[in-house]
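Structure first, commentary second.
Note that this complex is displayed minus one protein chain, with the remaining chains in position.
Every chain is named by a letter (A, B and C) in the order it is written, and numbering of its residues begins at 1.
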Amino acid sequence: MTNSIQEFEEAEVFFVIGSNTTEQHPMIATRVIEAVRKKNAKLIVADPREIKLAKLATLHLKHRIGSDVALLNGLMHIILEEGWEAKDFIKARTENFEQLKGIVAKYTPEKVTKITGVDRDSLRKAAEIYAKAKRSMIVYAMGITQHIAGTDNVKSCANLAMLTGHVGHPSTGVNPLRGQNNVQGACDMGALPNVYSGYQPVTDPKAKEVFAKEWGVSDLNGKVGLTLTEMIDGAERGDIKALYIMGENPLVSNPDARHVARALRKLDLLVVQDIFFTETGRLAHVVLPAASFAEKMGTYTNTERRVQLSREAIPPLEGTLPDWKIICEVCSRAGYPMNYNSPIDILDEINRVTPSYAGITYGRLKHSWGLSWPCPNEDHPGTPFLHKDKFARGAGAFDAREYIPPAEPPDEEYPFTLITGRVGFQFHTGTMTRKASILEREAPNAVLEMNPRDARRLKLIDGGTVAVESRRGEVHLPVAVTSDIPETVVFSTFHYSEKNINELTVCAIDPVAKIPEFTCAVSIRRI
Amino acid sequence: MKRLKKDNVVSFLKEMNKKEKVFCPQSVDGRDLMFMPLEEGVYTGNIGKTTISAKTVLFPQTEEILSFTEKSISKTIDASKTLLFGIRPCEMKAIQFVDQFMTRDNFIDPHYQSRREKVTTIAIACHEPPSDTCFCVDAGGMPYLENGYDVQLFDAGDYYMALSGSEHGEEILANKYFEKGDEEDKERLEEIKNKALHSQKNSPGMQKAIEILRENKPDEAFWEGLADRCINCGGCVYVCPTCTCFNVYDLPSQGGHIRCRSWDACVHAGFTRETSGHNPRPTQGSRLARRHEHKLKFDIVNFKESGCVGCGRCSDTCPVGLGAIEIIQELNAL
Amino acid sequence: MKKEAETDLIFQPNLARIEGILPQIAEHRLFQLRFVDEDVVRAFSHAPGQFVEVTVLGVGEAPISISSPPTRPGIIEICVRKAGSVTNALFELQKGDLIALRGPFGRGFPLDLFRGQDLLLVAGGLGMAPLRSLLQAVLDDRASYGDLVLMYGARNPDDILFKYELLGLMNRTDIKYLLSVDVDEEGIWRQYIGVVTGLFERVELNPENTFCGLCGPPIMYRFVVQELLNRDIPTERIFVSLERMMQCGVGKCGHCAIGEYYCCTDGPVFKYSEISHIKEAI
Partner (left out) sequence: MSQTLVVCPFCGCGCNFYLHEKEGSAVGVTPSREHPVNQGSLCVKGWRAHEFINHPERLKSPMIRHGGIVRDATWDEALDLVSKNLINIKREYGCDALAFLSSAKVTNEENYLFMKMARAAFKTNNVDHCARL
């Protein structure tokens, strides 16, 4: 996120796109809800579904699945036509404006309405509300990124914010909501194929030198590694022989689960380190029992880049070890000794080699509610919002994109578009929340949400079971009939391994971010 | 009437802690106040208002109630002598309310009761409202207690004035840390009480809200409109000192299995959903209505008093303004 | 605080043995249970309409109404539909297996009040399970009651609970047994087809001395109660049994609360006059 959660309270306009915030980030949604209620903030929700937040929205744009770029370009088209853009900001802080103008010019309201299904009036209203307010904030989540055009979507959000000058100030910005409690931290720490901690490229000789010195090795690999989806493909091809998985359950969370299972079975060595015996763990050659979050100390970085300390509340369950200890053991046994007495030692090392985390020390975290990076030294107060005076790269470069249709549009054989997501009661693949009595009671099984008109056409009643079939698999689910979802679109969740919706989803990935699309075409028949 | 010097509170509690487990409002790290065992936290003298009420001591978030082996079933009772120090009058009133509920119709909740019987209470009257959301006076209560306590303390600056409310309270006041007061203490007490009674600014209008509910004024649309912003967290129920709904579930355990119960919340759909899938309370609005009608309508039918003691915790914890105060205000606006 | 506890073991079940399992219609079975401890057997007495909390060891607990009458003590019969985790587990068990029971709980039908009066029993679907207890209690002491009518509406001819047992009532003169099915796809049904309220044309009810006992789905209550009110039956003479998601059975857990009542202790059998003002009751 470019801005902090607290800044939501002062925003005048929220543009929420591709985020079912109430269910996925409840404590952020409440800021939006309260700003709308108490301070008359305006809320624009762009989502094909009637999500809970839409009930409170000033304007709900039900744009078609995957038409985000067209929608955003369309808004920018209107803004430019009306002269609502932030001329001074564009001049002082950005570059490549002509490129944006060139592309956006093509996205006339007529064209955009045709692609998105959103009428001209609503487009205009949305553009006006967003552009004209002093503090407008874009909020998005996986509904934006999980597309083959994910990067295009993200760029377009940034374009819109820069065009209107809604970035670099408090209570504005582009705010992607991170789905898991330490996605941000995992990225910051370099659990990515191309960067060390603090986004220092593995291809940069200087960075390599810093880490080689700190780690006492001379031969660090300078070639960018594989992303998760590429690892799975590599395993299936036989290029990847060993996969060591810590605390993830890709068999349920990855698209095209059968493909994942085939790939994992081909490995010579699959190590799964987790707190429960997950579906992925069942395929492993070695399963290592880890301690849970409550049984260890360490830091987590939330979606607003706030690095916080979590403490050991109970001793590790007998027979388990914290993940960091297990890693130390494996490395030491493999001839690379790792000796840390506690996570504090590791954080010290992170402070030394990660400029953005240099000032985020254990001593400071212990007595605070965390620090937001960048925090380059121990005297630095942290950075609640980014891009204050300039963007990371200097001037903010517009990078307008063209709309491309989804990877797998519905057709005669598979006439429905399946989208996947979460419900508020369950988390990710359910390994944790499904063990909680109330949460499992509230949402015990996957259902397929369907528009009443579709249900009537297929002669389905609420609760009746259907076979949902895609080009990759078939899953049987009960139908939940609801007008919250548009016609020809169906929705389900990926929390339930026994009804693994990801057996259906498609593994088409965004060429840059390598994020899979998940959305796919399905057919539905009554059984 | 006796006196307890504030400087002596910790020593007194430490001495009591040798005989019974002392719980009082403390913080782990100088931050949030919680009822916790004396040895676990830091007693700062700030009694304040704890995030969750003292009900956690009598009715824990999760507890084992039965254990099953192949051939036998036994009740798990986990109760020891406990001193609740620093309990606020509204919470004391809540405990009295819950006492009635837990023993009604001669069905006595054995787990609650076994703890309750072993609890001694030292209440601290509020000389000023511990928080902006306090509205006990509006809720028909008072910032001090007339009865139902063992000892009640009144803040008189650098000491507390102490009244006993039971035989056991008398015994406690015989402790060496309680000193004799002077002649003027009685007057001072009345002064404190009077000041306390008038220092509470928050008065959302509960009696009128009760009337409005009795007249069935709010319709479905009223509740559904409010419920549009409910995030279904259950927090209002969990922090409420008189909410006692629970969920029962069985878990495997060494050599058999155990039956546990844990706090449950009527704002959840699954709370009333039947096995068939039918739900008599199908909408978020109907559940929100239930939560508040229970306190302000049905409890009055059953117990002649509302189940809301005006502690304001639900308004503190609700992130979208659906606590008792806001609901009462909304009802008043009808 | 009250000390004279009826029992301080309200959550603690007693072991019971499955003495017999009688298959019923699809997904329904009648379980015959007997407490292991004979003292408990002797101490157990219930009213029709009351329920027991059934524990399948290692799985959990579910409330199930008693289908046997108080006039036949010793064996407790429960008619179970396979639906949730507990009932699913119960269906896995065999004769001779141990389960655990608590109860009886709740307020049943007031037999004392019914004595000497005409009775109309109306059952819908699985509602026949608790009503069978009342029916048998009355039949076992037939002379104590006035005219007796049983109306039973099932979805289709295959959905009639206790079908053969009830068939015996057809030939009796001391009970009028009227049966209806909603649909008859196979065209084999000789009796009434339609909703159960259609059967009312075939009976005369005396509003002065008739008590009515209803057990079935909420939708049935709505129509049957209306029918009874049309025939001037006073609301305090209409008894309905309310199904709710009960857990503890003793008015503590809160799941079955409606209005000011707890169905598990104040009900499940209510006078209609008691609940007519509660919007979520029926």
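Note that in this section a contact is a pair of C-beta atoms (placed from the backbone, for glycine too) under 8 Å apart; a residue touches a chain by one contact, two chains touch by 3 or more.
Just so it is clear, the model here is predicted, and its values are computed rather than measured.
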Contact list for the unshown chain, restricted to visible chains: A, B
Touching residue (missing chain; options A:94, A:184, A:361 or A:470): A:184
Residue touching the undisplayed chain, where the options are A:86, A:243, A:261 or A:386: A:243
Where the missing chain touches subunit B, by residue: 28-29, 31-34, 36-37, 40-41, 51-52, 56, 60-63, 231-235, 238, 251-253, 262, 268, 316-319
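Heads up, the rule we're going with is that only the chains that are shown with their structure count from here on.
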Distance between chain centroids, defined by C-alpha means - subunit A, subunit B (Å): 40
Interchain centroid distance [CA atoms averaged], subunit A/subunit C, Å: 52
Multi-chain contact residues (two or more partners), subunit B: 247, 249, 264
Contact set on subunit B toward subunit A in their complex: 29, 228-229, 231-234, 247, 249, 260, 262, 264-265, 268-270, 277, 319-321
Residues on subunit A engaged by subunit B in the complex (per definition of touch): 22, 26-27, 29-30, 33-34, 37-38, 52, 55-56, 367, 424, 437-438, 441-442, 463
Parts of subunit C lying in touch with subunit B, wherever the complex brings them together: 1-2, 4-6, 8-15, 55, 57-61, 83-84, 87, 100, 218, 243-245, 247-248, 250-255, 257-260, 265, 280
